[in-house]
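In this view, the complex is presented without one of its protein chains, the others remaining in place.
This part shows chain A:
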């Protein structure tokens, strides 16, 4: 019998904050969720209000833990990555809107930093793009008068969402190593802030949090239970899918989609447009690294169809709409809303719907939207196969979009490998819970976590190679049409 107590995780995501309580077998006991505002002040800009997010997190904590008082063994945190929060050390209030990872306002800045491109690649493991926190911090310090001086005096603090929540929950200014690996300020070999990187981005050391492992007891909440893990959402999903051995890979389908492969204790440098990132670090054990294929827009394209076009009234209805037709009717949708991420890294790209004719209906567009997720996955899988010299044999998929059966079948068709959904599709929260449970002895070791992983569903490829290759060619033609749109 499982013990009568539980582990909770906060999943502070791009569109919503969730708190999920798990039992020892990794089953969900309770869930609470709150959305927060997406603020779009101008094209290409995306902001969040960190104070609103902290409110939402407190709300979901109370909702999910209600009635479980005294039964929570540990709390873990996982979060949207790279989103940049600056706050006042004295008042604890944000000093400006948080700049979200999807925001592209730093494009001119990244061009100005081009001379350091090689440095960022070697030391931070990252391409020089608008995606990461470093340029966002720099932009805020440049644009807000007086902020840089206050940051230098340590009066204004920087943090990604993990830091912001840990600050509010425990009073400490710390971050975990996986989140730090997304700032362009941390040396991925030494796992410490790097003077050369700080100098290149002109970010003062005094505003940065202390880097800690992903799992250890950071402090206690006011409720008295230990806060014992923090991981970026994609690293948490890797952990939740129990990808503990080198070569093990998962792909998570949320607002964006992220394919991560565990590469063991050595950082591997990609030759095909993938990122080198820290996967996790449990207590004082050596860090585990990962190669990552980051796709900016997948589920958020479904959201866009709902909110901006009004073609559907809920995300799930995209499947119903897509099933009103048998194929894409010749139309392809490349959602380069924030430029193209992996494996292209083209910030000059913008979205395109290609192949339109009078024949195309909203059903075809719905198909094209789902296929866009599948083809973007195909591109990063090809890059991953090329980098690792291994061929992916099955895709372990998780996240909100895996509820979409048509998408899962399309993925299997496009990748020509079986697609597997694990028993818990909320692997992001599960991973944070696992790490917090390990740090507090709730779970004895990673083998006990592996035993919790089960296959919940499997989709097998059902189209032939000729059709697959023809569609891939069309997709690539559509991608080519997104490039060189923004004039630099």
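The rule is short, and it goes like this: contacts are C-beta pairs under 8 Å (C-beta built on N, C-alpha and C of every residue); 3 or more make two chains touch, one makes a residue touch a chain; residues count from 1.
Here is the rule we go by: contacts and distances are computed from a predicted model.
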Item to complete: Match the chain absent from this complex view to the correct UniProt protein name in "L-aspartate oxidase", "Amino acid ABC transporter, permease protein", "Class I SAM-dependent methyltransferase" or "Glycerol operon regulatory protein".
Response: "Glycerol operon regulatory protein"
Response to the item:
Where A:203, A:228, A:424 or A:439 are the choices, the one touching the absent chain is A:424
Item to complete: May I ask which residue of A:314, A:393 or A:466 touches the chain that does not appear here?
Response: A:314
Worksheet entry | Residue among A:31, A:191 or A:268 touching the omitted chain | A:31
Worksheet item: Which of A:117, A:307 or A:458 touches the chain that is not shown?
Response: A:458
Practice prompt. Over the whole complex, note the residues of chain A touching the chain we left out.
Written response: 25-29, 31, 314-320, 400, 402-405, 423-426, 454-459
